[in-house]
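Here the structure comes first, spelled out in structure tokens, and everything after it is commentary.
Missing here: one protein chain of the complex. Every other protein chain is in place.
Coming up: chain A.
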Amino acid sequence: MAAINWRTINIDALDPESAYNFDLSTLTPTIQPISTPDVQTLSGQIRQLLRGGNAEGALRGALENAPYGADEQGKVMPQALHTTLVTECLNQIRATEMSPLLQRIYQSDGGSELCDTLMKYLYKGMGQGAASHTSGNVHGGGGGRNLTPQATGGFTQAGGRSFGGGEGGMSVFLSWHEKLVEMVGPGSIVRVMSDRRTV
């Protein structure tokens, strides 16, 4: 007998009927591959809008062009880049403007889809915690600081924890989440969980 450790043989690979031998990508929605330079160009354009004070347009653009098909190899992570970008947009928008802005997005063509995408980024942002927030401010420049919605310094749970850092951070995501769920209901949350096109 040859020295094959039969306990470590992957028997699924030997069974032609097994799901292991099946390309799962055919089951997922088709997504357009997008190259890293394209994502970078795009984020440059959106940042331009943001600097021009058009936060709504920037957010809309960022959500419409979520790089699902970006390849995650190499040094630059296009997906992370885009998440940072969306976070910046969210940070630029005042708390009082959230609801009317979401209303406008939701009622526009394909608005439901955009809101689902925004929900994905909110969860992504909350999952990343402090890291994305910090990088968001670095890229966003000085302007972003004064415009964070919860600048009142009031007592929030998020502020008391390390990831909030007293600047909003998690609380920004949470207040966006609250406003968004008010409008699109739990359906959107379920869609984020079941969607194979992740951000």
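Simple rule for what comes next: a residue touches a chain if its C-beta (ideal position, glycine included) is under 8 Å from a C-beta of that chain, and two chains touch if they have at least 3 such contacts; residues count from 1.
In this section, contacts and distances are computed from a predicted model.
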Chain left out of the displayed complex - its UniProt protein name, from "Actin-related protein 2/3 complex subunit", "Mitochondrial import inner membrane translocase subunit", "Trafficking protein particle complex subunit 10-like" or "Chloride channel protein": "Actin-related protein 2/3 complex subunit"
For chain A, residues in touch with the removed chain: 19, 22, 27-29, 112-113, 116, 184-188, 190-191, 194-197
